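Heads up, one of the protein chains got dropped from this complex, but the rest are sitting where they should.
Coming up: subunit A.
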Amino acid sequence: MSDLPALLVVLPIVGALVSLLAGIRWTRSGWYVAAATLALQVAGAVAFAADGLSGAPGSYAVGDFTIPYGIELLVDGLSASMVVLVAVVALGVLAYARRAGPRSNRFYSTYLLLVTGLTGMSVTGDAFNMYVFLEITGLTAYALVASGDGGRSAVAGLKYLLVGTFGAALYLLGVGYAYVATGTLNMADLSTELAAVGYASPLVRASFAFVVVGLFVKVAMFPLHTWQPAAYAGAPDSVSAFIASLVSTVSAYALVRIVLTVFTPEFLEAVPFARPLLAATAAVSIVVGSVLAVAQTEIKRMLAYSSVSQFGLVVAALSVTNATALVGLAVHLVGHAVMKGGLFLAAGLVATGVGGRSVADYDGLGSRMPTAAAAFGALALGMVGVPPAIGFFGKWYIVVGTLEAGAWALASVILLSTLLTLAYFARLLERMFFREAPAGTDAAADAVADGGGDDAVGDAPADRGVSLGMVAAVLAAALLAVGLGAAVPAYESALAPTVEVLLS
């Protein structure tokens, strides 16, 4: 195999350095460096996915060190999906951030380092290496959240840092326990060694508990989600879209990887508390996340709580561990990333266009910003799970998987969550398309508009800082959310060998 897996991790680091150094001489070069790097990254990721999704999973030894001693990178369907997702979403958000986001070279440099951390988490097959990439992801995410103006984003960044570091530290403690029990850190090696030590050993059980709870913090499962709404709401629009769509997604991937590759489904069978821990957290997150989302008046906070609920679905799929639920999990991770990223971008577009960030500001948006409202509506319906959007297929496979496993209670909670999702998106749809825009705001908006007096031009690219790239990124997300549904059967068959290995 070529050196592609390692190159994918190194490329954004090089891009970040080039961006930082070029910034000394040419202050406006950052965006071009980042765009070129991410275009290369997308090409590499697609080639990587061709490897990972065609046949049996493989691996790559970093620096040719013998595998249990050196660091291993995994090439399989799940890691390939994550690498492509990270590269594509990063490029899409970058197109949006050209006009909207913080624009210094240091910002683009940090942005590329975050891509490095996420890609590294996706491909690594070493438990300690995972911790290092987890912290790279965390550090850059804290910095990006704090990159907004004003004190609010700095406070959100610090809160995220304190809670996020706690999660990563618990993960490290869990890895420490696993190391004490087995003397190895390679994931494949750990799974056999842990089985040899015996799943009844308190060391192994404590390791599972610490690792899972540590990653729950990073994924933002219900009682440990407190950092997340503040971070998403306090960050600049492009950053919250990027972080909301990728950081929790890749952390959830890490959770799946650790639970299935390191601890294996046999551990879940053998240890009485393991499966209930996952299932109960999932159910509580699904319900409480949705209920809190309904209670929010600020759009970005509502979307943030919606994530708490959606990742409950992912953990629910993980807790039943059968092939159908795992396919659903993968589809939902990808679909949620596209839809949630798109929703945050659309919210940013609306805030730039009409200056509204709360639910009440969405009155009559359908006539004021038709494109943004249509994209927002399509993404919201996709999130609820209306076919043919990808949101439907993820939920469908997960529900069928839970029913196959006989987890009736969990399946009914998931179905209930669809209603709750509808509850918080339907009131927005109603406001956008069936209400008149308040007269006062419309007049004010017209007064500020550059182009002309009538409201039809409200969505024109030249209008009030809304750039073509911003509109294009939102539309691309909406089209992807609807179009990806058609690719699900092909994706399922490509994922089959990976799922088989994960469940064996």
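Quick notes
What we mean here is this: contacts are C-beta pairs under 8 Å (C-beta built on N, C-alpha and C of every residue); 3 or more make two chains touch, one makes a residue touch a chain; residues count from 1.
By our rule, contacts and distances are computed from a predicted model.
Comparing "tRNA-splicing ligase RtcB", "Cation:proton antiporter subunit C", "4Fe-4S dicluster domain-containing protein" or "Urea amidolyase" against the UniProt entry of the hidden chain yields the protein name "Cation:proton antiporter subunit C". Of the options A:Val62, A:Ala87, A:Leu112 or A:Leu139, the residue whose C-beta touches the omitted chain is A:Leu139. Residue A:Leu158 is the one among A:Ala61, A:Leu158 or A:Val197 that touches the chain missing from this view. Of the listed residues A:Val84, A:Leu172, A:Ala317 or A:Val338, the one in contact with the hidden chain in the full complex is A:Leu172. Residues of subunit A in touch with the missing chain: 128, 131-132, 135, 138-139, 142-143, 146, 150-152, 154-155, 157-158, 161-162, 165-166, 169, 172-173, 176, 179-180, 183, 185.
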